[in-house]
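Heads up, one of the protein chains got dropped from this complex, but the rest are sitting where they should.
Up next, subunit A:
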Amino acid sequence: MPSSPGRARSRMQAIVSHTKLNDAAGALKAPPTPGQALQSFAENRRSFWIILSLAVLFAAWEIAGLVPISFAFPKFSETVLAFVEMVADGTMIYAYFLTLQPLVLGVLISAVVGIGLGIAMGLSNKIEWLLAPVFIVLQAAPMAALVPLVTFIYGIGLTAKTLAVVMLALPVIVLNSYKAVRHVNPSLVDMCRSFQGTRKQQIFKIIIPDASPVLFAGLRLGIAAGFIGVMLAELLITPTGIGDLITYHRSVANYGHMYASVASIIAVSTLTLAGLQYFETNVLRPEKRRK
């Protein structure tokens, strides 16, 4: 691709002139051309792109709020102010205290039970025959429709909300864990057998490590589903926590506060998933770290 560097460079310079990055001045001193220097900076720093894309998003939000596209759509700056206010007066913190209880509990239960059942299904045909159909149905079922049923059985307390989280998170985690084990490289299993590894060694030294990327992908999907579960519970069962903040501020037309609550739960969910990914690549799979 002989022509693309030049094109990429001119695009870089366009970005520099628009956003007036201070780094451009520093980059000029370097021996390679400023475009190249900025390009390598941008390639090396993923955070640069994340910040840039967030900046674009927030700018667009601010403009959309200024227009405004709807009377119920606050500006980005209003939302930030509302957020600061809610953190300062403690309502946001108390809301998270309530929301995180069923979420953390439900996700922990789903992770332990789900990975355990999924691995068991992957290892044993009998367990697979027994459980696979159940979870395939559960995953296909529109769980949101079942959440109100939970209130009939378990009322409106922590149990019902935790159950809503488990109902959404568990099937995803089970089925991904099962798939992870079934897709383990058979040649590695043969290798372990050829060196007389026991079944236990085969499971813990070969199957689980080889399955771990897919196990973790399943866990991430499960946690994302858990966030959906807890929000459904708080919106459909009883308004508490963040769900309550959203419902309440909508009812009193406090749109800045409502959007701040919504954006905060999205941010918490995103950061949790990113943190899990970071943990996986840096702690569990050391070979992934060195590019």
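Just so we're on the same page, a contact is a pair of C-beta atoms (placed from the backbone, for glycine too) under 8 Å apart; a residue touches a chain by one contact, two chains touch by 3 or more; residues count from 1.
As a convention for this text, contacts and distances are computed from a predicted model.
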Identity of the absent chain, which is to be given by its UniProt protein name, from "OB-fold domain-containing protein", "Carbon monoxide dehydrogenase large chain", "Protein-arginine kinase" or "ABC transporter ATP-binding protein": "ABC transporter ATP-binding protein"
Residue touching the undisplayed chain, where the options are A:V107, A:I206, A:L219 or A:A233: A:I206
Option touching the unshown chain, where A:P148, A:G197 or A:P239 are the choices: A:G197
Touching the absent chain when the full complex is considered, from A:L100, A:L188 or A:L276: A:L188
Those residues of subunit A which, in the complete complex, touch the missing chain: 185, 187-188, 190-198, 201, 205-206, 209-210, 212, 285-287, 290
